[in-house]
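Quick one: this structure, given as structure tokens, is what I'll be asking you about.
Excluded from the complex is one protein chain; the other protein chains are retained at their positions.
The letters A and B name the chains in turn, as written, and every chain counts its residues from 1.
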Amino acid sequence: MLIKTIFAGFGGQGVMSMGLNLAQAAMLEGKNVTYLPSYGAEVRGGTANCTVAVSDEEIASPVASSPDFIIAMNQPSLVRFQNQIQSGGVLFINSSLIEAEISRGDIDIVRVPANSIAEKLGSPRSANMVMMGAFTKKSNIVSVSSVIEGLKSALKDKQKLIAINEKALMAGYDLL
Amino acid sequence: MRKVYTRPRLLKRVPFHYCPGCGHSVVHRVMTELIDEMNLGDRIIGIPPPGCSVFAYHYFDVDMAESAHGRGAAVATGIKRAFPEAIVFTYQGDGDLAAIGTAETIHAANRGERITAIFINNAVYGMTGGQMAPTTLSDQVTTTTPYGRDTKIEGYPIRMSEIVALIRGAVYIERTAVNSPANIRKTKKAIRKAFQAQIDDLGFSLVEILSPCPTNWRMTPLESWQWIDKVMTKEFPLGVIKDITGKNDAD
Partner (left out) sequence: MSGNSTIGEAAIRAGCQCYFGYPITPQNELTEYMAAHLGRKKGCSFIQAESEIAAINMVYGASLVGARAMTSSSSPGISLKQEGISYLAACELPAVIVNMSRGGPGLGSISASQSDYFQATRGGGHGDYRTIVLAPSSGQELADLTHRAFDLADKYQIPVIILGDGMLGQMMEPVEFKHEAPEELPIRGNALRGAKGRPSRIIKTFTSKPTELEEINWSLFRRYQLIRKEETAFETFLVEDAKLIVVAFGIAARIAKGAIKNARTNGMRVGMLRPVTLWPFPSEKVKELAKRTRHFLVFEMNMGQMIEDVQLALEGKGEVSFYGRPGGVIPTPSEVLRVVSRLYHQKGLESGK
């Protein structure tokens, strides 16, 4: 099993922490994992993305030229990555911010109104976690409890933040 | 209807890669406008070394060439010596001009090279991710001064314009900012004078521009404009620092 995922969005939407979250969870489950962030001048202009590879075996390349999963948190990310996804792969779209029609018929599309759900929960900044929940359920790469464990270790002892993020995560998880 | 705002002719029709609120975009706009107004478009050569503005040649519709980091003044010297008809400018960051390129800058000024340095002071290394620049203010937190710049360890914010002003070959030096419409107009005027000093064959000219970097300052664009006013100008006062061009202010 080798599964590659690209998380993409605006800087500040928390896409890097989604990737880290998945990487952490996979590590806790004893899997091989690599996390590769976009960097340098590429990050100027406000977009960010990262690639996470999870595998039972050694990972040859941390780069994903045709990922299994793509999470597009905003419009520019969708435009940039939608053609890269593997046939049969799953595209997660933040439908709160993306309206465009998807031209490909060979992939599965999951629309998650991440921002509006997060707003309803009273924590607009946790839209990424809502998406993360939906992604965790559908992708089945790691268990939701590992994701929560990962969250806890990333947020150390910030109990309040952990609770907010966990709530958002579960809201996304229960959506599908 | 009267057109009050238009895209400068010499600004290429491509979207900027700069972050929202970045001072580089403003300076690009002002400079392309000015180059056109002064009719220099066909004999100006720009040198943008590494820095967020290394891609300036994507936007300025004039001849431009990259130089190695910090070596802009030396490259510009070579160009001007070999081709004196050209109007040559460097477009350098504070890391570029005031750290790695200090020697080149000082010696080009000392030779009175007829070149113009546009010096973007944003108090950080923007391109590489917000590390300390020589111009970083005391106590300012950057990614390499995580506890704030401690002047006992990391030294003081360097006032490069004042230093260059001591050099006899430098004829025109002014510090401006791009944090308000009035200051932006002043910046344009300053660059005009700097170019004029070069056209008149007088010597080295430099315009230091305090320029917001909201991304690495971790501020909104508006907050970064205010920070320039409230904090940065205390360390780096605005105004003409040296003018021995013998020209009086036209207005």
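One rule holds for everything that comes next: a residue touches a chain if its C-beta (ideal position, glycine included) is under 8 Å from a C-beta of that chain, and two chains touch if they have at least 3 such contacts.
Here the structure is a predicted model, which is why all the values come from computation and not from measurement.
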Subject >> Residue, one of B:Ala86, B:Met132 or B:Val164, that touches the chain absent here >> reply: B:Met132
Original post:
Which listed residue (B:Thr32, B:Ser53, B:Thr77 or B:Thr102) would be found touching the missing chain in the intact complex?
Top reply: B:Thr102
Subject >> Touching residue (missing chain; options A:Ser65, A:Ser87, A:Ser103 or A:Asn140) >> reply: A:Ser65
Original post:
Which chain A residues would touch the chain omitted from the figure, given the whole complex?
Top reply: 20, 23, 27, 33-37, 39-42, 57-63, 65
**OP:** List the residues of chain B that touch the chain left out of this view.
**Re:** 50, 54, 66, 68-70, 95, 99-100, 102, 125, 127-129, 131-132, 134, 143-147, 153-154
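Quick note on the criterion: only the chains that are shown with their structure count from here on.
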Subject >> Interchain centroid distance [CA atoms averaged], chain A/chain B, Å >> reply: 40
